[in-house]
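Complex shown without one protein chain; remaining protein chains in place.
Moving on, here comes chain A:
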């Protein structure tokens, strides 16, 4: 294969022509990671001549294809004359996956293992589970309710129709009912009503929603304020259907590394053999003491640097200019190798298994014998190297302190390292412990055998390898600890602050150490230090300990929930495992009580489990992360947000939304999510309103047409009503903004209205239902009275009623919109004009039933007078009610609107706080007056009796007010849905 050729099948590499018999494929299409990965030919094939390639005979044993693109466990056995009969393991490192691009490689030769759709890529494509937003669920529920209502109407009117038919219609000789008709004639009238009422459930709602949702997504894609200039990455909405859910997020579960932090690792400090470097300057590379130690060949420091240089999977690439670039899969390794290079221990090249190091211009050759790879379970990695000068074999290890320190040889004092690690962690630095051991050749040979066996096993390879590795990684001499800084991303504390103000609870799930996690959490405002906040620890190694700890925390949480204190709990992966399997109920209660949680040392599957737990409590969850370990969490959550970061695009590809920086999250939620929610709330309810309106008119008409199911409107009008007359104006709701973005950002508490579903719930829907009934009555009564007697011609009267509906709708849309761009004005009033144009057109077709109708009507003054009357009577009370609410019973949104409109969006935080607090008080006080408020036909959320008001306390100062709600274990969300 030549360079830059996409691979079609998955291949085993046989021979590669490039530096060190490695192919360097680019897997961007596969896992989205843009860094190059190295792939090598398996050991038996190394050194084969080009001419020999076509003579190779052998057997490859491989498992049936699965979708794990990170693993490939197979064996190869070559037949003589090639090498020997040895079984040789093949791993993912010997595999070129489908859709890779080769880079830096002249050619590669291999054998196709999987082809077509049975490749790993083909298998992992999978169909993502469609996500349903809370709004969609609510709309479905309302649709169900409307359907029941429709059935009721059909049954009642059908029965009434049959009664009327027998009592009256049979006497009406001109209708000519047959006296002895078959029994099924009794079904005719109900079926006719079913036909009449079928428009009650708006089909157009799906089309309209799909349209506006794709626009919401486009707005996210287009948003310049969420464009990451640094990395040139725009925000992207991969899932176009769930924008509204962004506005209803209640829990955000965030990864730490790369999400909150930049994932730009810089080696800052280290502790070598008990000596701290870099403590004063904050940069070990500039610490004179360390430089001196290097210059003096201090043995500890040399060993430390060697581990830094060798114990990794970094590939040095010599650029034409002579400088060396490192390609690392892990940012930590990159930082370590670079730091070592700065300390004159330079990894110059890796040719196959041979590594060359320059130290103070002295060349050192090492042969890398084995790599004991890093896994998140082992939390450490090691390499076995052969010193080519001395012939000695060394095991070099690095890893997390709790994975490394137990491996220290008995007798080594690890206290200093524990202290160092603690100290570094408190500074928010990432720590790694480095260790080494000299191996006896016999020991190595013996171990090497079992390692090879484990590596060739087809079942449970990962587990077996880990077990074998364990056997070698012991009695290490701990050399020291390194501390790597991972800076917080710009704007992270502010973003978290704002989002928490808006009532979103934050959980940080990280694979990092507890102390590092706490430190980062403090830095980014997630938790506050004493006395403002309190952090409760849940820990323990055994089930009993964990249970006691959990009980204690829960108790504290219940007691202190009345105090104005920010409580958070912190739990580590081990305790979490026990809790999740044994104490889910208590933990669920804890989750409800606690606004903040830190979970450290958690595995990807635990992250996903936590998301699942919160989801099971009916919370809207948003998971945000950047790495492959967040993918499961992202896929599990209601909304997955991926950060297109340095750990590749894996998370971003799995996510519903991808953004470049964490700080864009606030805009994504507060601006895009909120607007989407508001707009969809209006659009969906309006769709029901307009369908109900026309349906109510039909039903009212049926009382005047002998309950026979006559349609007042002709079929053309009915069809056009949903498709043309009423659908366009409301689509411009995608441009509606109730509050300016700035106001929303300054008053994030306003998101409460979206979270609690205040704008779309059965009670607001009841308002719209009432409004459509009222409007139908107004239109119908005015029409039949104004067009009575000699004017009561069917086509004319129906057109008057239809015009009345269209006029009212234009006014309703106008009234419910908050801001008007020219597009909205054009759509609303242009649509009204288009209605007339269309009807003039239909009225000029001689064969149509409506021939000349519109022309006749438009010439009649009474037509216009009637329509003005319908508009006045229809809109007057609605307007008056809305005004009354707006002025004397304003919601927080109304207050902010007023503030915005009266003197610009200038709002100080102080004002806001006092106001929202009083808003809350008002909610409490108004509880008693709520029933009266619910009756009106204007849609207005139930501010008062929603239990959400209590759960989402807006500020820390109001904890006391809501204590009763906090002591509940049931999940208020359920009640919210009522």
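Here is the rule we use: contacts are C-beta pairs under 8 Å (C-beta built on N, C-alpha and C of every residue); 3 or more make two chains touch, one makes a residue touch a chain; residues count from 1.
As a working rule, contacts and distances are computed from a predicted model.
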item	value
Chain left out of the displayed complex - its UniProt protein name, from "ALA-interacting subunit", "Ribosomal RNA-processing protein 43", "Beta-hexosaminidase subunit alpha" or "Cleavage and polyadenylation specific factor 3"	"ALA-interacting subunit"
Selected from A:291, A:708 or A:777 as touching the chain missing from the view	A:708
Missing-partner contacts on chain A, residue numbers	168-169, 171-178, 192, 218-219, 222-225, 227, 229, 232, 234, 675, 701, 704-706, 708-712, 735, 737, 742, 782, 784-795, 797-798, 818-823, 825, 846-847, 849, 851-852, 856, 860-862, 865-866, 869, 872-873, 876, 879-880, 882-884, 886-888, 895, 897-903, 907, 911-912, 914-915, 918-919, 921-922, 925-926, 929
